[in-house]
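Heads up, one of the protein chains got dropped from this complex, but the rest are sitting where they should.
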Amino acid sequence: MPSDGLNSRAAVWAILRKECRSEWRTRYGLNASLLFALTSLTGVSFAVGRLSDRTDILSALLWIVLLFSALASLSHTFVREVEGRTLTLLRLVASPTAIGLGKLLFNLLFLLVIEVVTVPLFLTLMAAPGPRWPAFLGVLGAGSVALAAAATVVGAIISQTRGRGALFAGAAFPVLLPVLAAAVSGTRAQWSGGAVGPELRLLCAYAVALLAASLLLYDHLWED
Amino acid sequence: MVGNAVVMGVSLLVWGLLFYYLVRLERRVSELEKK
Partner (left out) sequence: MVLRGSLLLWIAGWMVAAFLWAPLVPVLGETTRVLYFHIPVAWVTVFALAWSMVHSLLYLRRRNMEHDHHAMAAAEIGLLFCVAATVSGSLWAKAMWGSYWNWDPRETSIFFLLLVYAAYLALRGAIDQDERRARLSAVYSATAFVAVPFLMFVVPRIYFTLHPDPLINPRGKIDMDPRIRVVFFALLAGFTALYFWILSVRVRVARLERRSQEA
């Protein structure tokens, strides 16, 4: 039965710290993910070259690289739990909601680390025009939160099935499609001088909706 | 004109076959339910 001892916020924080610690111990997941992100980025850059004038394609490519990196990396937290059999232990200590939130924050942090490396490299390699930083970062941030929220809940579902990476990608993609569309549109808008307000609002609203839904659903995910 | 008649005929045929298939399927299910 989940937690009386650990109140929710402390539980979330504890889970986040635990995830960071286990990740940092081996760094396997982080290394593999960074490698994947850089590989896909290199592949794109090599195949396409400089694209200064086509900001619409640039926006799309940036988010495709980020999307694929997320799909390749963000299910790891749950898979690690299932394979290490530590999930039962975790559930004795914290409520499903706290676990979900802790994992989400970790995934978000993970994604941000990947972006810190990948995004500047992307802008440089593809000779992208200078972005309007507030708008650009706003879309990046909101998009990342939505990405992480979707990936976390879908990852939690998939980790309990026989399927792994491919099923995770397939199941996550429909849920991530609105993020992809809005993020690409927003990124393109900030380059072409338009307003990013609508896309930002949509991304934030979607992130909030996913978050709310997932918090309600985590109780149903881990029952046995 | 002829084209229209052909398409109509094919459509009706397809619908008829689908219907027939569904009726047979349902009969099989009813039999299994009785056991």
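Residue numbering begins at 1 within each chain, and the chains themselves are lettered A and B in the order written.
Simple rule for what comes next: contacts are C-beta pairs under 8 Å (C-beta built on N, C-alpha and C of every residue); 3 or more make two chains touch, one makes a residue touch a chain.
What you are looking at is a predicted structure, and each value in this text was computed from that prediction instead of being measured.
Residue A:154 is the one among A:104, A:135 or A:154 that touches the chain not shown. Between the chain not shown and the residues A:12, A:90, A:142 or A:182, the one that touches is A:182. Mapped onto subunit A, the interface with the missing chain covers residues 56, 150, 153-154, 157-158, 160-163, 167, 170-171, 173-175, 177-178, 181-182, 184-185, 198, 202, 205-206, 209-210, 213-214, 217, 220-221, 223-224. Although one chain is not displayed, its contacts with subunit B can still be listed: residues 3-5, 7-8, 11-12, 15-16, 19, 22-23, 25-26, 29, 32-33.
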